[in-house]
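A protein chain is absent from this complex, but the other protein chains hold their places.
Think of it as A, B and C in the order they're written, each chain with its own count starting at 1.
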Amino acid sequence: MILVVLIGVLFVGGVIAWISERINPDYPRLIALVAVLLDLLLMVILLSGSAGSEAQWLASIDAQWMPRFGISFYLAADGLSGLLLLLTAFLGVIAVGSAWDEIKDRPGFFYFNLLWTLAGVLGVFTALDLFLFFFFWEVMLIPMYFIIAIWGHENKNYAAMKFFLFTQVSGMLMLISILVLAYFHYIQFGTFSFNYHDLLAVSTGGELEMWVMLGFFIAFTTKLPSIPFHSWLPDAHSQAPTAGSVILAGVLLKTGAYGLIRFAVPLFPEASLAFAPVAMTLAAISILYCAKVAFAQSDIKRLIAYTSVSHMGFVTLGIYAWNEQALQGAVMTMLAHGLSAAALFMLAGSLQHRIHTRNMQDMGGFWPKVPHMATVALFFSIAALGMPGLGNFIGEFLALLGAFQSNITLTVISAFGLIFASVYSLWVIQKIFHGEFASTNFDDSQLTDLSRREMVYFGAMMLGLVWMGMYPQTFLDMSAAALGGLLAGSQELVTSVVQN
Amino acid sequence: MNMTFNDLLPLMPILLVTATAVLAMVVIGIRRSYAMTASITITGLLLAAVMAAILMPGTNRQVTPLLIIDQYSLFFTVIICAAAMFIAIFSFPYLSNLDDDKEEYFLLLGIATIGAVVMVSSTHFISTVLGLETLSMSLYGMVAYPLHSKNSATHPLEASVKYLVLSAAASGFMLFGMALVYAQTGTLAFSSLLSAGAGISEGYSIAALLLISAGIAFKLSLAPFHMWTPDVYEGSPLPATTYLATIGKAAMFVVLLRFVEISGALNFTSVVVVFSLIAVLSILAGNLLALLQNNLKRILAYSSIAHMGYLLIAVIASFFAEGTISIEAVTFYLLAYVIMSLGAFGVASVVSTSKSEFDDIADYQGLFWRAPWLAAIFTCMLLSLAGIPLTVGFIAKFYVFMAGVESGLWVLLAALVIGSGIGLYYYLRIVYCMLTPATDKTPLPFSGVESLSSHSVLAILFVLLLVLGVYPAPVMAIIETISAFI
Amino acid sequence: MLDLIWLLPTFSLLGFLSLVLTAGTLPKRIAAIIGAGSVGLSFAVAVIIAIQFLGSGEEYFVKEVWTWMSVGSLNAGFSFYLDGLSLTMMLVITGIGFLIHLYATGYMDDDPGFSRFFAYMNLFVAAMLMLVLGDNLILLYLGWEGVGLCSYLLIGFWYTNPENGYAARKAFVVTRVGDTSMAIGLFLLFAQLGTLNIQDLMYAAETQWAVGSGLAVAVSLLILGGAVGKSAQLPLQTWLPDAMAGPTPISALIHAATMVTAGVYLVARTHILFELAPTVQLLVAWIGLITLLMAGFTALTQSDIKRILAYSTMSQIGYMFLALGVGAWSASVFHLMTHAFFKALLFLASGTVILSLHHEQNIFKMGGVRKQLPVSFWSFLIGSLALTAFPFTSGYFSKDEILLAALELDGPGLWLWMGGVLGAFFTGLYTFRLFFVVFFGDNKGHEPTQEVGGWNMSWPLFVLMVGALLAGFIGLPLDAVFGGHGEEEHDVSALIHGIMIAAPLLGIGIAYLFYYSKTFSVDKLMASPLAKSLHKFWFSGWGMDALYNWLFVYPFLWLARINKDDLVDKLYAFVVVLSRAAHAMIVKTQTGYLRWYALSVATGLVLILTLGVLL
Partner (left out) sequence: MESIPIEHGLILAGILFTLGLIGVLTRRNIVFVLMSLEIMLNASGLAFIVASARWGHAEGQVMFLMILTLAAAEVAVGLGLIIQVYRRYQTVDINVLSEMKG
């Protein structure tokens, strides 16, 4: 039930926020903040309540929805979902904060969209009925589209459209795959069912299984994103308002990875097994290629976007290595990247807010003018290049460590991503904060250091990263049970198939 | 077999609609009163809808060879009468300041509805033709209605002529096909062509089937018989367009469904091939044509072409899969499509008037900030047409996908995916246009009388859209039961 | 008390945090006290711990503070491992580190980024301690990357000059290459032996792998990659000279005394693996030898005082690698320790010189400053003597050990020895070239008024002088670590000893003739084109930079430039173009002419009829 509350709070909060604008344009942000904080609180309660318990499912609710097709309103959260829920709520707070001053026109509708996106994401992370999953999967797009299309920057229409088309079309492929699964359940058990656990038992044989799996894979890797479906991300990110980028990079991308872990692999163990080399190759290419492209960018947000693709490559790598270290690594990377990327986008946003450009060519030598911002930026780019002691390192290290056990060559290739990461991360710092102060290209009157409130957000995220880096056990333990279950399940299936 | 009294009850809806038309005619004859005629029509249609709804459970009766009044036809009778009523409500403010006699419009509307109702309850060529032509005839009139008005453009005339000539030709095809079928089967009732194939080549019956299909395809504006659609849609006054796009299509499709199912046309592989071809062509042509179109009515016209293509997929699927899912798919999709189009055109006709129609996308710029309520509805309708969740359109598309998957029509599904992909683009174009702040802050000039009623109709449609999108289970159940009657 | 070993990094870490969080708001004095004090405290604790540990007679001591990450079979803790080796390193780092911090409080006095500087320095010390004290390779890797980061931050400390930034990034990226290979080594080790705890690894490797087994070779190669990266050995040595862009105390602490020797520590720490892979071990020796020779030649041609010292550092570490290569583990660590003393001394002294000459670094613009800068002069003299292994200075003992060990190695031993001796000769040459040019002759330009810096700059120098002289008599407790073969007496002919003593002296003599008495003129020597080109070649560090630029940097930049806006995106752009074209084409069919429509209907009919009937 608590899950319904979690999602409901956001949906309702969104509506209230929208309406409240009529009363006073300052109410929406307050209401939004309250809503996300409430969610965060609920989650902490939920997770702390279940801390240490071996039960795989922390909470669940299952109600009939469309009996005609055996579709049920089935939400459930395990450790894995729990972590991502936590991330979502946390970044939700951050996002509201980052929008606090930036969004001046039509705040009501903005926070409505923000909260609904978050609600959709929560749904995605908890839905265990594939129809419901798809439902939320699509629901989170529309508000995001509005956020980009209304509050975006110079080229917002194009970006929003691209974002929407990519995710939609790939989503339709997933829908077909889901339906095929449900239909096979009908063939094999006589009833339609979209229930995750039921569908785990379905075996779509041979040739077809690969195609069905690809339906999921494409949808998820488009969202992740990974080569070759990544090209919507740079545009979406560079055009979205800061809060949008935060949600997009911090949470929406993670839904793709989550989908891979929860659905793509467990539902099709053999196909995934056969497909793993391809997927890992794609991952390796994403890591290197996008790191290289990132280095070439002059628009900060584009750059960060490409680094996101590069980092998510490690996630894919870890997932398709499909062993404990690798999976934990993938999850840690998701969490850590959620924070670091969000923070970097917020920095880019606050820069743009101050000097009205994202072009790094115009920047330089900001350190003395904005020491705090510089330090924060330094911290997060260091985190991004995988400095031990910070979350990203744990994730990428574990992912690679695990991946190495399943595919040496690709892991070694991907490891070079670490070098590239250092190249572009340090380049950003150099270009923006080091060197002689370049104020000729823009009006630097607005270039003020981070406000106290901003420092609080960044501080919170820094703490998070350090925590993940110095004592990741908290998070590892949380997801251990869930991942263990997934591993065991797929192992059984594979072995059983091998035996037969 | 002659009619007994028990046949009257099932016929009540039709009779009610007819009565409405007659009454309206009489009233006009006695004393012209716009409001009066309108209200008579609206109430009459409402009554008919309610009556049909009441009759629906447990009615299944063949009334004379011509009409079959079963739950399925009653279901659509409800839809059609309700839709007609809504359109009437939209028409009222729209026509209110037409500089010409306005009353006959509602007369035509009523008569057209009779035709539609007859079509959905016919499994017999005669009743089909009867209904179809009643519908078309009155549609010619509705399309050309504002003909005399000075300020309304020449378009209605052009539209009407085009529609008349072409649809007459199409009727010709259909009739000739029917004749061939009749020559072969010896009955004008829909019947399987497989049994009575005695001594006559398969090619012959295929030709006959395809002639009929061509006629139907024209009315459904399926490619390659689609070209009239945008012009007629654009030229006609908005309410007429709405009628054409919703009731006209729905009724015709029911006929197609019944005919295909009974005649077993799909047992001929070549027919399947042709249908698939038509479906793919319609999907691609419709969406591609709409891609960069700037005229709202034309966009909707093109998109309707595509949607008919989607529906055809479900029809084809019905042959391959056992169970009635594909029938249900068609049924639900038609319901959804009626709701969505009513909504979309409804918004347009609310902001338009017979004097000046707002049918250019640019007219809707900044609607989100000028009339948020309308914009919200419009957006939802468009998203629904695009098949986005939370709306009925998604469930409908889900049905079609399900049917396609069940029958393994991968090629058609691929076309469906591509088509929807392209479709998203132009729906979003409109949405985006509504989002961009308006250059001029002047509020949209609403139609002659700012009528509360049409707004409440929009509200109803909106609610339907969302409810059926979020919790369709009850309707699903109904549709499951009625689909058994096909 | 031993349990308090975790205090060591903690102090510096706290120093770092307090300096960062106050963000330069603290007054200089406080910042200085925090910065240097924290390291001082660590040193004090280190000494106490050392005494206790040596007193306890334990072979090693492990203290787990908390579990870092435990995933399946992987279990890495924040746990410290103390034995002779880490003890030595720990003392060197904290001790010399403290002196350099002290010195820096004077050296950086007028710098706006004062507290930022000390923050970085403290972070560095913390990381370095992690590196040497970590009991598992992940923790070691943490320190490893940490010191790399600090090195980056401090090289680029004066960020306004883009060149410094470039040097800093170069340093980081080049070492990162090494780090990556090391990381891969870690993966391989874990995949094979299922643990990353160093001692368990060594045990497992010893028991499971045969000598010369492919795995051992691969692993030790990968780890060697990491080592050469950090320790600026071939082929990853190019970053060190540029790293001199940082403030001089940094060069002393990071790029002479501690960080660059981390590679040596790493190899020594994992020496079991190298013993299992003799070929790789020999490779280590050769790398060392070649590096030390190349660096020697280059040092001979440089004119920037700090670059000269940098290259000499490179070549000294070359000696250490040579020692590792020939299995003289303790000898190399011993040289590491002595080198830390005299090289720190040299750098700090050069710092004083540079500061006194208003940041002049070109030795040919100095000269004859021994009067005005007595402290520097003496420091330099002692430092240089130690560096050139002048008899009975610290350097003499350690280098002696190494060369003898090399000689004992049968096979290539003799060659290695001869190379080493040649290197010693060059060391004498370039060291005293520097010495004579700076402190003798007549001044060219900058006339220093008086030597800058108060007690906080001079005292560290004195301490280090003593160290440079006497560190040779220290005996390191390494036998337990390297299983016995510590400093055993080598019995070799007096001739050998003679040569080894003579070589550096010879170098010094030639330097004297060229640069002091001017008996021979350098310019004459330089006249010949061959010499010119040779000089150019050596000056550029054997053209390695150019080579790497052509091999890696330019291609990468080129690729980045040509593919700025993402090839993949073009694919989708094409789809868009395609559909627009399709639209443009098909929209032409909507002519608006009724007859055309009728025609289309008719043709459509004919089409489907034919299709239907034919199929």
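Here, a residue touches a chain if its C-beta (ideal position, glycine included) is under 8 Å from a C-beta of that chain, and two chains touch if they have at least 3 such contacts.
As the structure is a prediction and not an experimental result, all values here were calculated from the model.
Touch, as defined at the top, links the missing chain to these shown chains in the whole complex: B, C.
Listed residues B:Leu15, B:Met36, B:Leu175 or B:Ala376: the one in touch with the omitted chain is B:Leu175.
Per the touch definition above, the residue from C:Ser73, C:Thr591 or C:Thr610 contacting the chain not shown is C:Thr591.
Of the listed positions B:Val165, B:Ile262, B:Leu277 or B:Ala473, the one in contact with the omitted chain in the full complex is B:Val165. Remark: the omitted chain is touched by one listed residue; of B:Glu103, B:Asp231 or B:Glu328 this is B:Asp231.
Contact residues of subunit C toward the unshown chain are 587, 590-595, 598-599, 602. By the touch criterion stated above, the residues of subunit B touching the omitted chain are 125-126, 129-130, 133, 137, 140-141, 144, 147, 154-155, 157-162, 164-165, 168-169, 171-172, 175-176, 178-180, 182-183, 186-188, 230-231, 234-235, 293, 298.
One rule holds in what follows: only the chains that are shown with their structure count from here on.
Each of A-B and A-C has its own count of C-beta contacts, and the greater count is at A-C. For subunit A, the chain with the farthest CA centroid is B. The mean-CA centres of subunit B and subunit C are about 78 angstrom from one another, to the nearest whole unit. Each chain gets one centre point, the mean of its Cα atoms, and the points for subunit A and subunit B are 43 Å apart. None of the residues of subunit B touches two or more other chains. Residues 20, 23-24, 66-72, 74, 78, 138, 141-142, 145-146, 149, 152, 156, 159-162, 165-166, 168-169, 172-173, 176-177, 179-180, 183-184, 186-188, 190-191, 556, 559-561, 563-564, 566, 568-569, 571-572 of subunit C touch subunit A in their complex. Residue ranges on subunit B touching subunit A, taken from their complex, read 369, 383, 388-390, 394, 398, 401-402, 405-406, 413, 416-417, 420-421, 424-425, 428, 431-432, 435, 471-473, 476-477, 480. Residues of subunit A touching subunit C in their complex: 162, 227-228, 230-231, 234, 292-293, 295-297, 323-325, 328, 365, 367, 371-372, 375, 382, 387-389, 393-394, 397-398, 400-401, 404-405, 411-412, 415-416, 418-419, 422-423, 426-427, 430, 433-436, 470-473, 476, 480.
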